[in-house]
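The complex is shown incomplete by one protein chain, all other protein chains being positioned as in the whole.
The first chain written gets the first letter, and so on, giving A and B; residue counts start at 1 in each chain.
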Amino acid sequence: MKPWLCLLGIVLLSACGSARTAPETITNPPEPLLSGSEFLTAETRTLQADDFANPGYLWVDQGQALFEAVVGNSLSCAACHTDESGSLEGAAAKYPRWNSEDRRIMNLEGQINACRSSQQQLSPLEYESNELLSLTAYVANLSKAHPITVERDPGAEYAFDQGFEYFTTRRGQFNLSCANCHQDNWGQSLRGDTISQGHGNGFPAYRLEWQTLGSLHRRFKDCDTGVRAVPKELGSDTYLALEYYLAVRAEGLEIEAPGVRR
Amino acid sequence: MNDRFEPMKLTRRSVLLTAASASAFGWLARPALADPEDVTAARTALFGDAPVTEGRVEVSLPPISENGFSVPIEIDVESPMTPDDHVTRIAVFSPRNPLADIAHFQLGPRAGRARIETRIRLGGTQKVTVVAEMNDGSLWSGHAETVVTLAACVVL
Partner (left out) sequence: MAAIRLSVPDTATAGEVIEIKALIQHPMESGFRRDSRGEAVARDIITRFECLYAGETVFAGDFFPAVSANPFLTFHTRATETGTLVFRWTDQDGQSWEDAAEILVE
């Protein structure tokens, strides 16, 4: 009895983020690795697979139009990203990536905005704006069924560590870490839901709860609010690091954008 | 008799449910505005006093709804859809939503088949009623039930 209590105490203490685990154990992805769609009802899975009725395609369609549109004097995205050179098919599966020139993590939203300002001389788009959601949905959809293959650049190790730390640190009024649910208790019931493994491969996703399409960072904000922790900003370094860590953790899972989630 | 709420016990669930009244699920926290009498009232307001026979209307809802904001419903009314024998109107009613009317559809012989699919909002576990009116004025009805659960993490 007592040794078991000691062990529990150590587990709880280390879950508070005060203990660091060896790198080999950090990317211990859940086994088997399961997409969030495995934890949906059959009807919702069917909706996601429906190439017509999946509401996310409303944004993919608009994204394609925006991708091909010429705005003012700028080139359209499609002018550079043709099928022959610069094709974006499969590109989203490599994001987030380490930008070694600017020394920062780039997710899809960040990359789109960087291209807009540097290549098109256009102003950046806000997170959750119809335009940015449409463009990310379109570009991510070009990687549909591609397995996530994010490069673990040495320059990005700080971001990986920061993401892992966030994932395993208890927070909020409920004092829960992401790992408490999504690493240690996936597959169990929490009220009417079955806990998923917390991967981001379905994003941007049409969440039934939001009644609209939304970004992974918006989902992070809901997760933080869900445990009654103060959420971070959309596009913040913290969420970018978390997104990076999660992508490494989800390596091999297929992109499902536009996903449908509850 | 408002059967939606038991006397409030100060449990985490009740605190979260009260807090949820600031959220999208806020309308669950209000008193029942549509009960079985309201469905009858909504039906008679649309179709008049003609008697309703159960049958010919097949309604399909998932046994458990992923989320009450978007529940797929399938309606199939048995009818040859000829100029002499066809469905003129189909109405979907809820006994538990703030409003009993969900949608009214108008068909006719040109519809070819009286089958409709759509997605609806349901404010809790309930039995949805669908009433179909034929060109001879007769009314037919069908029902389907679904369980609508609360999400794991209620977000304010």
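Annotations for the structure displayed:
Please note the rule applied: a contact is a pair of C-beta atoms (placed from the backbone, for glycine too) under 8 Å apart; a residue touches a chain by one contact, two chains touch by 3 or more.
Worth saying up front: this structure is predicted, and the values here are computed from it rather than measured.
Across A:59, A:220 or A:244, the single residue that touches the chain missing here is A:59.
Check B:107, B:130 or B:148 against the missing chain and you find that the one touching it is B:107. Residue-level contact of chain B with the missing chain is found at 21-24, 26-27, 30, 69-71, 94, 97-99, 101-122, 156. Residues of chain A in touch with the missing chain: 52-53, 55, 57-59, 61-62, 211-212.
Note that in this section only the chains that are shown with their structure count from here on.
Contact residues of chain A toward chain B in the complex are 40-44, 47, 190-193, 195, 208-209, 211, 222-223, 225-227, 262.
By the touch rule above, chain B contacts chain A in their complex via residues 24, 62, 64-67, 69-70, 72, 149-156.
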